[in-house]
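Heads up, one of the protein chains got dropped from this complex, but the rest are sitting where they should.
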Amino acid sequence: MNTHSRQPRLMQGNEAVAEAAIAAGVKFYAGYPISPSSEIAEICAEKLPLVGGTCVQMEDEISGIAACLGASLTGEKAMTATSGPGFSLMQENIGYGVMAEIPCVVVNVQRGGPSIGLPTSPAQGDVMQARWGTHGDHPVITLCPSSVLEAYSLTIKAVNFSEKYRNPVILLLDEVVGHMREKVELPEEGTLEIVRRKLPECDPEDYQPFKADDDGVPPMAPLGSGYRYHITGLYHDETGFPSSRPQVVEDLIRRLHRKIEDAKQEICLTKEYRTDDCEILVVSYGISNRSAYRAVKDAREQGIKAGLLTLHTLWPFPEEALKEAASHASKVIVAELNLGQMKQEVERILAGQVRVEGLNKVNGEIFTPNEILAGLGGTI
Amino acid sequence: MVLAGLILAEGAVLAGKNVVQTQTYGPEARGGATKAEVIVSEGEIDYPKVSKPDLLLAMSQAAFDKYASLIEPGDNTMVLIDSTIVTDLSKGLGNIIALPMTKIAVDDVGKAVVANMVALGALVTLTKVIPQKCLEEAALARIPKSSKDLNLKALRLGCEVAQKICGECGIAVS
Partner (left out) sequence: MKPELRQYFRLNRLPHIWCPGCGNGIVVGALVRAIHDQGLNQDEVVIVSGIGCSSRASGYLDFNTVHTVHGRALAFATGIKLANPKLTVFVLMGDGDAAAIGGNHLIHAARRNIDLKAIVFNNSIYGMTGGQVSPLTPQGKRATTAPYGVVANAFDLTELAKGAGATFVARGTAYHVVQLTDLLKQGIRHKGFSLVEAVTQCPVAYGRQNKPADPDKMLRWQKENAVNIRNRHKYSQEELEGKFLTGVLCKKDATEFTEGYQHLRDLLDSHE
């Protein structure tokens, strides 16, 4: 990935998220402890004050994300982390972040649900919640690592995307990726691409806080910088003031979607393994991807023409990559730790062209490679 | 157990190997029964959990009963047990190597808590998964300075007793 890397070290997934966030310029963390995400808060509590940043434990997850959004309005990069129950509590404010276009990273280290569920076991049950958890017809960006190194690199991407597109970005880990330790060789900090939100260049009198540039994203003035303006979660026009005029309403919601939609080329990250000629395509993400990769390798050794599409971006869904990878396939298998949330999306996109099957595991454990190999018709 | 797994994993990094360490918690996040899994490899590690262990270390009877019973005939798994604590071997298979780790820790080091260091020393000696030097370096980095000597002593005792056993069993030790 890069030529400059640092000394190899053993790193935990949650630690990678915290360190990457700080490397990407995050200066503010607010949240509420919950397994299996708490290490992120603990590391931020230790490290942020050392770099002039702030880490505060709030009274709940609602205030955790609210404080992050507030901090972000002053120009700081902000992050919060949680797991299922807390992610549910954050939903209203995620919508506020979308509507008021406030950069912020929300980490959800998934555990088994619904409800308190399985506090220390992995699951991938929040995929659709990440997409549709907050009310209203909103756009969202969601990234999903399957290793510690990816937890690092995708956290950097999450911060960058949130800044560039002025939208909350959800980073979905799971208990295993969050707690797993792996040897990683991190990129040198100087070599990281770090993005900061656009600032206005006009005079304060001319500033239209929600008038977008061609990329659909308006420049964002920090609170207190002399650009006095109004921010609201109500529908608003380019001046930022509330409006319920049908044209204003439609223009705004369409623009919010368009700014993400138009950037899919950049945002939709995938990895392909032997998809060129695959007859059976496995689609997977997060921790399940690790087992799927092994299963596809084993299947190939047995002469089965299998391939793997790994989704690093879950939302917006990487449609083009899926269509391309499935172009020779007669069967697509979606392997996930839920009862078929992403399978539905894959079916929708392939719309009857290919048979889509779900491989699902919902017992609090991750797939073994053999379970997926069996799904591929391999012998064990 | 997680700390021992962590030290082993860090030792593997020092030895220039690829490594993945995962853990499974008991019903509570802290204090319950825990299992640490470590995979050390020269090559890429895909699936991060252990399918067939080369070595199983059981420091409690419950752990032995639960995990040694999963070993199937024909698996070449070495089962290292703390024979001070694990006394009933009826439920498990595998090539059992019994070392009185807690007894060694208490009698020779004076502290039962360093039994896991005795275990680590023995484990590394038996498997040669990483050089002892890397293990010691990793352990020192994780252990508070005040208890450095005790832990190092325990680690080395573990290596010594394991070495003796290797001689007896005919396992070659380099």
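Per-chain residue numbering starts at 1, and chain names A and B are given in the order in which the chains are listed.
Note that in this section a contact is a pair of C-beta atoms (placed from the backbone, for glycine too) under 8 Å apart; a residue touches a chain by one contact, two chains touch by 3 or more.
All of these numbers come straight from a predicted model, not from anything done at the bench.
Enquirer: Out of all the chains shown, which come into contact with the hidden one?
Expert: It touches the following shown chains in the full complex: A.
Enquirer: Specify the residue from the set A:Ala20, A:Ala41, A:Ala78 or A:Leu154 that touches the hidden chain.
Expert: Touching the chain that is not displayed is residue A:Ala78.
Enquirer: Among A:Asn93, A:Gln129, A:Ser162 or A:Ser291, which one is in touch with the chain left out?
Expert: A:Asn93
Enquirer: Check each of A:Ala23, A:Ile62, A:Met128 or A:Ile349 against the chain that is not shown and name the one that touches it.
Expert: A:Ile62
Enquirer: Quickly run down the residues of subunit A that touch the omitted chain.
Expert: So the residues of subunit A touching the unseen chain are 27-28, 30, 49-50, 52, 54, 56, 58-60, 62-63, 66-76, 78, 92-93, 96, 222-226, 228-234, 241-242.
To be clear about the criterion, only the chains that are shown with their structure count from here on.
Enquirer: Centroid from C-alpha atoms only, then distance subunit A to subunit B, rounded to Å. What do you get?
Expert: That pair's centroid distance is 37 Å.
Enquirer: Show which residues of subunit A lie in contact with subunit B when the two form their complex.
Expert: 8-10, 35-36, 119-120, 176, 179-183, 287, 290-291, 293-294, 297, 366, 368-370
Enquirer: Which bits of subunit B are touching subunit A when the two form their complex?
Expert: Its residues touching subunit A are 6, 9-10, 12-13, 16-23, 25, 29, 45-49, 51.
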